[in-house]
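Remarks on the structure that follows.
Part of the complex only, each chain left as placed.
When the chains are written out, they are named A and B in that same order, and each has its own residue count from 1.
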Amino acid sequence: MDVLGVLNLGEIAQYFSKMAMFPVFDLAYYVVSILYLKYEPGSVEVSRRSPVASWLCAMLYCFGSYILADIMLGDSPIDYFHNNSHILLATAVWYLIFFCPLNLFYKCVTILPIKLVLVAMKEVVRTRKIAAGVHHAHHAYHHGWFIMVITGYVKGSGVALMSNFEQLLRGVWRPETNEILNMSFPTKASLYGAILFTLQEAHWLPLSKSTLICLFTLFMATSKVFLTARHSHGSPLALIESWVCHLLFGSPLGSSEDSHDHHHAAPVAAAPASPTKTKEELNEGTRKRKSKKAE
Amino acid sequence: MDVLGVLNLGEIAQYFSKMAMFPVFDLAYYVVSILYLKYEPGSVEVSRRSPVASWLCAMLYCFGSYILADIMLGDSPIDYFHNNSHILLATAVWYLIFFCPLNLFYKCVTILPIKLVLVAMKEVVRTRKIAAGVHHAHHAYHHGWFIMVITGYVKGSGVALMSNFEQLLRGVWRPETNEILNMSFPTKASLYGAILFTLQEAHWLPLSKSTLICLFTLFMATSKVFLTARHSHGSPLALIESWVCHLLFGSPLGSSEDSHDHHHAAPVAAAPASPTKTKEELNEGTRKRKSKKAE
């Protein structure tokens, strides 16, 4: 009882929000990110034919959020690459996932319980990145609320927002869809998170930043673990989104993910029905099938 | 007579070139720009399916010139987004044009006399942007004449120069053409304007800057109003351009827009005959048909 009394929730949140991410959490982030790269069709062949292209893609998966945020704020896009140890760690993970003998490393980290822990740890890093992005933008533009949201958003979404160009690097080009046209759950959640952290930074939210980090991490980790465990690609917020979009933008009821009728009724040049499945959804859904092929 | 005596032309030009653009002229700029976005095939469907993508496109249409100029000069591409009031105004216009009940706002602003006034006001803003772009680049690179022309050019042309990527955001990909291969009149005029303002900045033109702003605005506004009223997509300078290109580059006589024979005689992989119609031409030409569909 004493311990609980001393460590009240605020202090736990404070401690949690100050916890170092490198190397353990960052490692989990790299592993899960590069796993998603390996799930992409054709990525294993690319790694054999052109290791440089494969390595670059892996770096985009691991550090895409830093690259995008640096571009947005007018800094050098490869600024983060001066952290040699981070790059070396990510390179080691890339090598182990793609070239480990007997595919041993890949087999280990895709065991479901291990993967769920790694996925949860990745969400811890994602939340911290959003908070750091908003804070960084706040430092540069004191009242630039839009800049803060955009920076937090790209810090949370990372490579997803530049998936078209990441695919192009691997010789794949799918112009009919992109992550903004068909947002996956992590991308949407990053947007909401960036808005929340911006409101907090503007003191319009009656919460300390550490508490918000704690709560948002909890929400993200729980959602993502649940979705990964069920191989699902829905969104816990689909119902709310659907109603808000209906009210504000006259979108037909039923989330855009499920509205196959809508797509059939109004076929646009922009999007055939299939690409509505976003990248991460495909990853989750076809994990089993592809992991076979990947060996 | 007294008033005319006091307000001589130089002073009018001076006053005109100092006039604030925000909010009235900028508002007109946003309205006309987002109108052009709504004319794009599929853009209304995108606004229903993914309001975020539609909003981003609208922002590119309104602030593309600032984004491009910031990129060119190595600043943060979203630097202009710290002007919260500008962004909010453009967002309101976007909402009204795409989601207003009964499509009321759209119907109002597309009444021809109103639209002609708005189009003229947009050209006032465009000229000011070119002048500001050249001046800004002159400040950063004192003798960088090429940089001054390029910066003024992108400030005048705005989203047109990145239309391929703006389309990609909406899931449309037309690699066979782009605004530099097939320049529309505003893009060409922006280039000429940027050259003129650079010459002025270099003191090779016997004109004050305010007089040049006045004259160029007059030329642009008159041309654009005339073209819009006639739903035409020619260029008042086609004849001169045609002769200059013939003399300098051996281009066949007859402006590139009309030279269908040339295209048939030498079919290149680069460009089938149809995409020679540029974006704005298509907009103007098919306005009627599409405005129906847009509702």
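Here are some notes:
Here, a residue touches a chain if its C-beta (ideal position, glycine included) is under 8 Å from a C-beta of that chain, and two chains touch if they have at least 3 such contacts.
All figures in this text were calculated on a predicted structure; none of them were measured in a lab.
In this structure file the full complex is assembled from 3 copies of one chain, 2 of which are shown.
FYI, only the chains that are shown with their structure count from here on.
One inter-chain figure worth recording: chain A and chain B are separated by 36 Å, centre to centre, where each centre is the mean of the chain's CA atoms. Put simply, chain B touches chain A in their complex at residues 41-42, 45-53, 56, 70, 74-79, 81-82, 84, 87, 98-99, 168-173. Chain A meets chain B in the complex at residues 71-74, 140-141, 143-147, 150, 164, 175-178, 180-183, 191, 245, 248-252, 256, 266, 268-271.
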